[in-house]
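With one protein chain held back, the other chains of the complex are shown just where they sit.
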Amino acid sequence: MKSASTRALIALALGGVLTLGAFLGTFFWAGVPDFGFVRTAGRAESVRYQGPFKQEVAEARYLQNYVGYRAEVETDGDIVQGTITEASDDAVTLDADGDSVTIDAADVTSAIVSGSTYGRPDWGQKIFYFHVPVAEISFIVFAVAAFYSLRFIMTRRRQYDQKARVAMEVTLTFIMLTMATGILWTRAAWGVWWEWEPRLTTYFIMTLLVIAYFVLRNSVEDEERRALYAAAFSILGFIDAPISFFITRLIPSNHPVIERGGLETPMLVSFIVAQIGMLLVGYAIYQLRMGEMKLTDRIEHAKTLLEG
Amino acid sequence: MDPTLKEVYSLVLTQWPLVAAAYALLWVGLMAYIGFALKRMNGLGKQVEVLEAALARRGKAE
Amino acid sequence: MGSEQPTANALEVRDLTRAFGMRKALDGVSFDLPGQAFLSVFGPNGAGKTTLVKVLTTLLNPTSGTAKVLGFDVVSDAVEMRNHIGLISHNPLLYPDLTAEENLLFFAEMYGIEEPHVRVAELLDAVELDHRKLDLTRTFSRGMLQRLSIARALLHRPEVIFLDEPYSGLDPHAMDILDGLIAAVRDKHTFVMISHDLDKGLELCSHALILAKGRVVLFEPREAIDEAVFRDTYRATVGLGVA
Partner (left out) sequence: MASLSGRQFRAMVKKDIVMELRTKEMIMSMGLYSLLTMVVYFVALSQTGSNFDPRDIAAGLLWLAFIFTSMLGLNRSLVHEKDQGCLEALLLSPVDRPVIFFAKVIGNLIFLLAVEALTIPVFGFLFLQGSSLDIGSMALVPLIMFAGSVGIAGVGTLLATMSVNTSGKDFVLPVLFIPLMYPLLLGAVSATAAAITGGPDAMGGFWIGMAWVVGYDVIMLLASYGLYEFIVGA
């Protein structure tokens, strides 16, 4: 049985290298695209520098957001240029070449602020290269578990029950990892840890279903009955998986979706490599746990031989 | 460091700690799971050896 | 009700195995039982007695091997076969919130019996429960329940009757009544009885079967059995089966 666990470890190492490679590839080959921009008052040398910006401010009180920026404030025919040093709802103070000028907000007819713009690298998007493969593997392994459950119901052979059970365990592991990485990404991208959004909700339900599968297994005494019930439940539960998978395409959802042909070559290649890597990792875990199952069986067998 | 550059970085880098944490969490989780599985398997392997040695002594075929 | 295939043997069991993984509840059980025989099945707990009866009554499918009851295969002819078998268990298998009559009428419907009221009245009479037929079975004593349970098992005039430890939990009086009822239908039926009670089982049987760990240890007609040897064999299996 050593071979199975060796195989598992080789698959794990290979999967690790591939996923890591894909992840690095997205940074250094595909680069980090900009998503939106940030602004500063001063100017700094940076690859992300996009140039100066000039913007008209609609209301004088908004000048409070631009303390430190250059501003051009117009009052009845009079234009004052300078750096904003202080601003409140009622007044704004400019430093115009050493002279401090205070203007009532009510007198301001128009104001233009200027500074520098920098591209904002979309670090959050990088999660796509591991969060999505992990989530996909959780669906695939769930499908494998449902397949073996069906096989079990047809044949009643214990090996299929074991395979379904181990596949379900791998599903649970990957679901948990998807949840963990997903929650961190939602915080980064949406600013909240959790949102009751269709994809998240259905995925959460899927988590509960997989947990329920193990609750069910633990509460049935008879081994064959346990296997049958668990198989039936995993088939029923699997009906929710496609709902979760396709729901972002059915109901308006905040969750990002890959658009058809929307990936550039470096991104696509990295993504596919990451998927293959994760699949190998999933396979490794599956093999490892199957090996453990077989060992347990051998122990049981040896015990009955010794005691019988 | 240039104060403006510092400001740029502080504005630009808000997301990456979370992404890095997610990546780290992923591998820590996987490794912990695999580590426990391997440890359990080691224990089981020892038990198998003991039992099968006992079987061999008693001359019972498996 | 279906064509009756003429067959000398009521039960034909060939290499019957029922396994899940490495655990074998039945392991290559084979025997033939002639019609109108009374088979007592003995064995320690976990020997596979209940599994054997469940397979023979179509409640469980065998993993391999075949079993025929009255010529009907337990797998392929299961639905047809159920018309010809009855089960009396230590569990009454009756609804406590239905009256005695309603219980029997309900099962008569399940078997599709013609003129159910007539048949039910006849059986209630036979088990001497006609005066209690309007009472909920919830109020019945253990013995009365067992009698009603026998009436339920005989509703559809089965040819083979399975008894799963029918005496457990009965007081001596109820046991006598049960003996009487079995004796009354004894010659026209084939019986298969699971029992822990060696004396009782041997007294009634025409054939005896000892199971241990899912295998047949002994299968002999009553005449061929030397009681002392039989008891020793049984004791040996009980010792064996403790594991």
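Each chain carries a letter (A, B and C) given by its place in the written order, and its residues are counted from 1.
Throughout what follows, a residue touches a chain if its C-beta (ideal position, glycine included) is under 8 Å from a C-beta of that chain, and two chains touch if they have at least 3 such contacts.
Just so we're clear, the structure is a prediction, and the values are computed from it rather than from any experiment.
Looking at the complete complex, one finds that the omitted chain is in touch with A, C. Of the listed residues A:I79, A:I239 or A:L306, the one in contact with the hidden chain in the full complex is A:I239. When you scan C:G48, C:P62, C:P92 or C:G201 for touch with the missing chain, the hit is C:P92. Residue positions on chain A in contact with the hidden chain: 153, 202, 205, 208-209, 211-212, 215-216, 219-222, 224-225, 228-229, 232-233, 235-237, 239-240, 243, in rising order. Take chain C: the residues that touch the chain left off the picture are 57-60, 79-80, 82-83, 85-87, 89, 91-98, 102, 106-107, 109-112, 136, 152.
Basically, only the chains that are shown with their structure count from here on.
With respect to chain C, maximal separation of chain centres occurs for A (centres as means of Cα atoms).
Put simply, the C-alpha centre of chain A and that of chain C have 61 angstrom between them.
Averaged C-alpha coordinates give centres for chain B and chain C that are 56 Å from one another. We define each chain's centre as the mean of its Cα atoms; on that basis chain A and chain B are separated by 20 Å. Of all residues in chain A, only 156, 158-159, 223-224, 227, 297, 300-301, 304, 307-308 touch chain C in the complex they form.
Across the complex, chain C meets chain A through its residues 20-23, 61, 63, 213, 243. Within the complex formed with chain B, the residues of chain A that make contact are 5, 12, 16, 23, 38, 40-46, 48, 116, 118, 120-124, 126-127, 130-131, 134, 173, 176-177, 180-181, 184-185, 187-189, 281, 284-285, 288-289, 291-292, 295-296, 298-299, 301-303, 305-306.
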